[in-house]
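Only one protein chain is missing; all other protein chains are in place.
On to chain A.
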Amino acid sequence: MTEVSIERLTKTFGSARAVDGISIRIADGEFISLLGPSGCGKTTTLKMIAGFEEASEGAIRFDGKDVVNVPAEKRDIGMVFQNYALFPHMTVDQNLAFGLEMRKIAKPEMRSRIAEVLDMVQLGGYSDRYPNQLSGGQQQRVALARALVIEPKILLLDEPLANLDAKLREEMRVFIRDLQRRVGITTVYVTHDQAEAMTMSDRVVVMFGGRIAQIGPPSDIYERPENLEVAQFVGQVNLIKGTIAGAAGPGKSRVACVFGDVTVDSRTDHTPGAAVTLSLRPEAIELKPAGQGGAQGKVTARYYSGSIIDYRIALDSGETLHVQTFPNIRIAEGDRVSVHAPADGFWLLGAAK
């Protein structure tokens, strides 16, 4: 199998730097997501790995071998496109056979490999259908099968679920993830949907403006965002202003804020008195009836959405909070509440680069 290493990869279009010196090491069999807002260079990065775009600078290595000068058709890559890109004049079977024919695989082996992969994507009886005779989800799975049947070194997917409806999208997430685990293929997945990146990936690469803001496992990205930009892009977040009150043991700082003094991992050596920003996720906050300690405030809005309820809270100190709770507590709009935040719910944000 294959380890991919990307080193200071850059792509310029005229004077614009679409991808600006990114480096990623992808382990063999790892599932990596490139996550970021529209235009941050995800597709461009993927196209450079696939060989559809030439890198302006930097190296791409498969198992240590630089492939920058290897044309796309020789890179041995399986690619799944946002619009599936199934060949409309070929049946499912012919679509799958195409890559195998290019590799001069003998007929009997071809048959058995196609049957096996179709089985894997649960499309056993569909081999004689044309793409336009399939539903979106089925086409998606054919595209996946076509990429996998050639047993490529690497699987690349560019927003493969963007055209599916919400329910199917969630099913396919799990489906692709399970399939990838079973096949054990090194995978790079492009998406601008943070939930998708979180559920599927071993590690997430968060990109902004052609640069990497953070690389790490989903829990790190969510719970320990590098900076404000990442925190805001990955889920919802409350930003709490505070000032450094002093040190609190090795690697810890005490920060004074509206919730009193809280202890957080100190990530840069802040001097006492420095203004900082803490992040606090909406679901970490607990609401209690008024007068039970904590910060005091008033519910200004309440949005019910089945599994959770969203609240907007105006604190007496002037800040606005976004809170998510299970619907088992009944607090109405206009109620006064006590707001509690657990000590480990705070995270000290670095300045955005």
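Assume contacts are C-beta pairs under 8 Å (C-beta built on N, C-alpha and C of every residue); 3 or more make two chains touch, one makes a residue touch a chain; residues count from 1.
Keep in mind that, in the parts below, contacts and distances are computed from a predicted model.
**Q** Hey, which one's the missing chain according to UniProt: "Putative permease component of ABC transporter", "Cell division protein FtsX", "Glycolate oxidase" or "Acetolactate synthase"?
**A** "Putative permease component of ABC transporter"
**Q** Looking at A:Met1, A:Met102 or A:Ile329, which residue reaches the missing chain?
**A** Going through A:Met1, A:Met102 or A:Ile329 one by one, A:Met102 is the residue touching the chain not shown.
**Q** Touching the absent chain in the whole complex: find that residue among A:Val19, A:Ile150, A:Val299 or A:Val337.
**A** Once the missing chain is taken into account, the touching residue is A:Ile150.
**Q** For a quick check of understanding: of A:Met79, A:Met200 or A:Leu321, which residue touches the chain that isn't displayed?
**A** Touching the chain that is not displayed is residue A:Met79.
**Q** Residue-wise, where is chain A in contact with the chain that is not depicted?
**A** 50-52, 71-79, 81, 83, 85-89, 98-99, 102-103, 130-132, 146-147, 150
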